[in-house]
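In what follows, a single structure is set out as structure tokens and then discussed.
One protein chain omitted, others in place.
Let's turn to subunit A:
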Amino acid sequence: MEAMEGIESGKAPVKPDISEKQTLLAVLQFLKKHNLAETESQLKREAKLTDDDVATENSAPSESEVSHALAAYKSDDDPTLYGDIYTDLKAFVDSSLDVHKVELAMVLYPVFVHMYLELVYNGHESTAKSFFEKFSKDQEDYHQTDISKLATVTKPEHMKGNQLMENFKASKFVIRMSRDSYTHLKRHLQDKQLNLLLNIIQEHLFIDVFDGVPRNKQQIQLTCGGILGEAQREANKAKVFYGLLKEPDINVPLEEEEDPGEGDSSDKPKKKKSKKDPLLMKKSKNDPNAPIISRIPLPEIKDMDKIEKINMLRESSKKVKVDKDHPPSICFYTFLNSAHGVTCIDISEDASLISAGFADSGIRVHSIAPGKLRSVKTGLELELIDKDADDVLERMMDDKTGGEFKRLSGHSGPVYSTCFSSDRASMISSSEDGTIRLWSLQTWSNLVCFKGHNYPVWDVKFSPHGHYFASAGHDRTARLWSTDHYQPMRIFAGHLSDVDCLQFHPNSNYIATGSSDRTVRLWDVLNGGCVRIFTGHKSPVHCLGISPDGKYLASSGVDQIINLWDISTGSLVSQMKGHTDTVYSLAFSRDGGVLASGGLDNTVRTWDMNRVVDEMDTDVDASIPSTLQVVDNSNLLLGTYYTKASPVLSLQFTRKNLLLAGGAFVAS
């Protein structure tokens, strides 16, 4: 086995080497244990090993048996061994060609972590500590949080409970490297006979080799940062149907076009076709990238939904063009006197309702449209109304119960997320108590309590087509539920740390999740599989946004950089830098021309999506990461809008492209 090989290599005539010395010491130990004093002294003399070396050997607490004495060289207490190997590797990286240097440098971090873990696992606490202190500063900044968590693990007992350690020990760290660098590294390792290092690399690292030019530092910086490295090529190979679903045919009555005179200056064609929106035009043809409508079961279109759609189209036809020359108007809703209470804000899709979840487990729903919030009449009274009347929906409501806002209580922990359904008849909320509650917005009461996550649920969202909703929690899973089943339909497991945020794709067939393990994943609702992994964030991801045409996914979080990903290829398209603090909300404008973002730095910033799409490199080959080109110029930032002292918790574009934002005033 390895020990034997070690001895073989030791016998071969080589220059004085670390492993060589180590083998000799191990043999000495073996001889000592078997009381072969003469052989021992002879070996000592011949190998010119001083007594100090032996002494350091003996002081090592090696609990291994005699038969394992030779294998004990791997779990040696000699701090210089691991330290030496690591320094050796560093020197090798520094001495290699510039083209290879950056790629090879990526190996240093996982090797450092695994060496440290091996030292701890074998019980060499002091060695581990000194090793750690010596080399932890060399690692990159974005690894420092993980490294500080590593620092708490000093004994083998600690390793059991620590989730991060389990992740490291169980899964392989993925590095993508070009073939040239890889051969270079392999040759070096084989030359030097560093079995220790070779073992670590073989067991714990997965090097995804690609044929192509080695990447430069900038390209590597873009995609590294995940807890377990980058995504393998295989992970992003599945076909994703990112197109939008075919819309049902609705006859949109267009007779009520008031002021056609205004339309002279606008460039919207005033034809009498039923579909003006370019998005709708595309949908009428068969989009090869769109899922078929029956891919996942969706609720049927009721008459109510048709009316809703007609309203939506009518309002959308009046929408304002928002782009570089036409910045959006922003309406900001501030919650006063509740700064340390508001944990989440959600605005409904038609901009008529706003809800806020609080740290004291309450939820308040306010009306931001002219109407009041009424509840449905009692059963007795409902008996009396004429059900065939046209305005039966109005008569159903009891005006006496109208109010500016409604309070909903039921949770037993801070409410971390709320979401309105698309028909505004219900709302879901998730909380630290691990439950998700479905509220009726007609009776203003709690209908169902979904229990499944036993840990805080960080985010919950309704599907754009209704009936399904998804939740993301601390237990590292995201789940898909439907309102008529008390158990989840799908469990999306795969993240290595809490899932912090979640978004449905506009066609309801895919769900994007962002996590504290610094990756964003795209899951298929049909079979629960992960179809895309996007790495590149250097800190937990807190918000996601998907463009209305379904092609792009934007994500951002604690690292203040907004990354824009192309869903079809899985590659990074653009990075938008500008925020100075964590970003908590993202929203695309209704035509996809502008991306708005807001966060803890009390600003709302708008970014030019049209420019990104124009400047995007369309023939990038995702399998060769070195061809990655990212749209990164500072002209992408269109505007920065400051609030007084209110972090922006929620953003939503109305159907007419007015930007609504919500936040709570924090008086410090």
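Methods note: a residue touches a chain if its C-beta (ideal position, glycine included) is under 8 Å from a C-beta of that chain, and two chains touch if they have at least 3 such contacts; residues count from 1.
Methods note: contacts and distances are computed from a predicted model.
Entry comment: the absent subunit's protein name, as recorded by UniProt, is "Transcription initiation factor TFIID subunit 9", drawn from "Proteasome assembly chaperone 2", "Transcription initiation factor TFIID subunit 9", "Trafficking protein particle complex subunit 12" or "Myb-like domain-containing protein". In the complete complex, the residue from A:N199, A:S317, A:S338 or A:Q442 that touches the missing chain is A:Q442.
Within the full complex, the residue among A:S367, A:T483, A:S515 or A:T606 touching the omitted chain is A:T483. The omitted chain makes contact with just one of the residues A:F132, A:F210, A:F335 or A:F492: A:F492.
Across A:A47, A:L382 or A:V666, the residue that sits in touch with the chain not pictured is A:L382. Although one chain is not drawn, the whole complex shows that of A:P156, A:P248, A:P299 or A:G371 it is A:P299 that touches it.
Mapped onto subunit A, the footprint of the missing chain covers residues 145, 148, 152, 161, 163, 166-167, 170, 296-300, 302-304, 307, 376-383, 387-388, 390, 392-393, 396, 401, 438, 440, 442-449, 454-455, 467, 474-477, 482-486, 488-494, 496, 525-529.
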